[in-house]
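Pasting a structure here, questions to come.
One chain of protein is taken out of this complex; the other chains stay put.
Here is chain A:
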């Protein structure tokens, strides 16, 4: 058998797993691995902060469907990964994080840069490992990739003490069989139960007001094609969560766009009045359901998900189908094709009703030629990119506008921190996405508050000549918090005004990127056109927008869909609370 240094074994396994890019930042305990990476034949991206590295690996994974890899040193390096790992964990993104640990004989002595990383990351990873014997190193690394990418995907962390990376040992790379056999308790359920699939098909045939509710699971399972086929076959309207965007083209007449707290009026009305809800790789998040007891009160619910723990967690389900979404949908479609119904006729009334809702309250905003409306910026980004760009958003109002006013037509097109709601996610994730998908235009739509949380990594984007476009929706506020304060806290704007801001144009220039600014609606198209021409470095556009624009419609937290706020509040006027049904 071959003999190698632990650090070289790490690189060998990464190569074996087909890794072509890693993100990270070196330090004492991981130096041996970085030494080995120096000669490795893949892209090694040095970031300025481990959190950004983690989001980059995450954005890379979301955009490409591959496992993202992030490397950090012990102690502070590893603890800086925490937010990134938790973000990936909540959205089920496959990541492998490799962290250095102090040498084995120092563990537990409060050594320099020591932290109990296994303990710290246990609740925010799908699984984690501390390597205690070099003989286990190749198997653990292979297990990490296998666990990260199979079943309900998620981040896996491998903590490697420095002396193990230095130690020389005989080794071999374990086969796929060995990896599976070494995890006897881990058997993700891929095939859906055929009896349940038949039951689901029966419900679909009988339903008069069905809705497909599609989440991120459909994207992760690469099931967009099946979702689209099912919807078009059975003429069922489709609403997606913000994690499910792109699983069904939003340009299709059957699309209801997003549902939930900032969902469209017609998506929420359709769900509220439905008699059958088919949840596909979605988990009934509270931002989707609002008040549980009034969520789709008349609907029977079919839930297809690979994670049994997601089923009947908050909403009791009538037909649970545990399995891979793609696999289950293929069988369900086959079942429906065998005993077809006159679908068009069966859906006539329902689709007519939905069309009425669409016409009554389409997604809209008050346009202006004096002040830039954030929604207008997003629409213009949509126009100039022909709807084909990958959009990565931070967290806040801009995220919701990016979800509402850009129409997504293919999977892995909209990247955002749906579950954890991590400010600072959008820009580094865009860098990772652009590195993974250099063929696509990648736009980071960021808030001024969100962007500043990982601004340091502009340096990384410049260093590696990653031509991402950054659109800052700059309203000088932590906008979403301000909106809540306006609606629910009597406009007491406590600690939301970002009264000191950098000059974003100069900031970009100081990093070696291009900085642009638009302060009037008439400048928006022009700066976007300029930004599209630059392809050798990042471009930052500072859009100075209407400071007090709100994200609407909105279902207040914990309220029913019947209590939607639909129209923007005018000065001295209460916002309209609609009671529907």
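Note that in this section contacts are C-beta pairs under 8 Å (C-beta built on N, C-alpha and C of every residue); 3 or more make two chains touch, one makes a residue touch a chain; residues count from 1.
To be clear about the criterion, contacts and distances are computed from a predicted model.
Set against the options "Acetolactate synthase small subunit", "Acyl-CoA dehydrogenase", "Type I-E CRISPR-associated endoribonuclease Cas2" or "Ubiquinol-cytochrome c reductase iron-sulfur subunit", the UniProt name belonging to the omitted chain is "Acetolactate synthase small subunit".
Considering the full assembly, A:352 is the residue among A:3, A:339 or A:352 that touches the omitted chain.
Annotation: of A:11, A:282 or A:296, A:296 touches the absent chain (contact as defined above).
If you put the hidden chain back, the residue from A:11, A:115 or A:315 that touches it is A:315. Interface residues of chain A facing the missing partner chain: 118-119, 122-123, 126-127, 130, 132, 147, 183-186, 209, 272-273, 292-298, 307-309, 312-313, 315-316, 349, 352-353, 356, 580-581.
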